[in-house]
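Shown next, in structure tokens, is the structure this report addresses.
Heads up, one of the protein chains got dropped from this complex, but the rest are sitting where they should.
As written, the chain order gives the labels A, B and C, with residue 1 at the start of each chain.
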Amino acid sequence: VDPDARAALLVDLFERAPLGEHLGMALGFDDRLRSVVDLPPGRHLHHPLHQVHGGVFGTLVDTAAWFAAAIHYDTWIATVEYHTRLLEPVADEALVAVGRLIRAGNRLATASAEIHTASGDLVAIGTGSFAVTDVPIA
Amino acid sequence: VDPDARAALLVDLFERAPLGEHLGMALGFDDRLRSVVDLPPGRHLHHPLHQVHGGVFGTLVDTAAWFAAAIHYDTWIATVEYHTRLLEPVADEALVAVGRLIRAGNRLATASAEIHTASGDLVAIGTGSFAVTDVPIA
Amino acid sequence: VDPDARAALLVDLFERAPLGEHLGMALGFDDRLRSVVDLPPGRHLHHPLHQVHGGVFGTLVDTAAWFAAAIHYDTWIATVEYHTRLLEPVADEALVAVGRLIRAGNRLATASAEIHTASGDLVAIGTGSFAVTDVPIA
Partner (left out) sequence: VDPDARAALLVDLFERAPLGEHLGMALGFDDRLRSVVDLPPGRHLHHPLHQVHGGVFGTLVDTAAWFAAAIHYDTWIATVEYHTRLLEPVADEALVAVGRLIRAGNRLATASAEIHTASGDLVAIGTGSFAVTDVPIA
């Protein structure tokens, strides 16, 4: 399958994802088929001390790693588990999560994500594994 | 410190948490000081195939484990990392995450979370570690 | 299949595991089919500061969780990933790792492990996921 066509299909899929829209995320792919998830700052992302909630970083890890893996399959993949490390607190900066495929197996995919602020600080990392299903993605 | 007073303080803190409100979570504690995080169903929690997004489960793990640990400290704790396992897909059921302290160290706390549907199925689990800071929590 | 027969088969399998023998581990199952891995103390388990090496705790997590899951399958399962948390340092005490099944799916199993010292302190925990294969276990 043409990678550009698959990227367009996944971006379209993403834009119909309610949680992504609810939080304000936008998806793209770079020319090495890495996923790029942008998240503008917003008070709705905060925990009580008004920094970005750990759950937001986890959501970015799951999302970026999922799309970095999904672009290599014709069928839907299901998140099995993911791990999120918070390196620095962030308050009101835009975030960019870049997902990268580690391994695309027949039954399981593995991918990682790095999250930087718009100003370039590495603020969180994570990895996840994803089970390949028989459900067509289109 | 009186546990009931601390629980009330943390519930008040939680209710000022923008992300919790944005997603629809509510916090309580049971009589063993376990955190109980309720999340009613909603389309805004879904990924593109209209099941609950993995990031929602991670947010519940981070939140439930954080509060189960925080109630044992006078000062703020900061999420270091957390791990989330998705066991079963969920579409439109209410979720309940219960957080439990594993260990309250001087510098680090460890806690776990189990997430059930309202009908009693175990659908996700996770664990996290939290760094104890000097910032007063009140 | 009779659980006792399966337990006997897995104990026999374990006793032919070179790493287990090299480190000194012994395997059993309790009456709830939880795995019980015993490891006597020994200098060969130490890191340079003469406490038990983190890799030993990870090996116990992988082993105990693997057997707690494997007893529920007719075929071999393969470790996908596991996470290990070290709660307390240990020097020269016997360790007991108890593995517990979390979920036995058709394609993936999830299990956890808790590691105590002989004197009863909880010193490490972990969880893992395991892919179900077609390879017969006998």
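The working rule: a residue touches a chain if its C-beta (ideal position, glycine included) is under 8 Å from a C-beta of that chain, and two chains touch if they have at least 3 such contacts.
Remember, predicted model here, so these are calculated numbers, not experimental data.
*Asks:* If the hidden chain were put back, which of C:R6, C:R34 or C:R85 would touch it?
*Replies:* Among C:R6, C:R34 or C:R85, only C:R85 touches the chain that is not shown.
*Asks:* Which residue among A:A8, A:A91, A:L122 or A:V135 touches the omitted chain?
*Replies:* For the chain that is not drawn, the touching residue is A:L122.
*Asks:* Residue-wise, where is chain B in contact with the chain that is not depicted?
*Replies:* Answer for chain B: residues 80-81, 83, 107-108, 129, 131 touch the chain left out.
*Asks:* Given the full complex, what residues of chain C touch the hidden partner chain?
*Replies:* 13-14, 16-19, 22-23, 43-50, 53-56, 58-63, 66, 76, 78-86, 89, 128, 135
*Asks:* Taking the full complex into account, what residues of chain A touch the chain not shown?
*Replies:* So the residues of chain A touching the unseen chain are 83, 85, 87-88, 102-103, 105, 110, 112, 122, 125, 127, 129.
Note that in this section only the chains that are shown with their structure count from here on.
*Asks:* Which two chains have the greatest number of C-beta pairs in contact?
*Replies:* Here the largest contact count links A-B.
*Asks:* With centres defined from CA atoms, tell me which chain sits nearest the overall protein centre.
*Replies:* Answer by centroid distance: B.
*Asks:* For chain A versus chain C, which are copies of one sequence, does the interface use mostly the same residue numbers on each side, meaning over half shared, or is it different?
*Replies:* same
*Asks:* Roughly how far is chain B from chain C, centre to centre by C-alpha average, rounded to an integer in Å?
*Replies:* Computed value for the inter-centroid distance: 28 Å.
*Asks:* Just give me the whole-number Å value for how far the CA centre of chain A lies from that of chain B.
*Replies:* 21
*Asks:* Would you give the residues of chain A that are in contact with at least 2 other chains, written as numbers and ranges?
*Replies:* Correct list: 80-81, 83.
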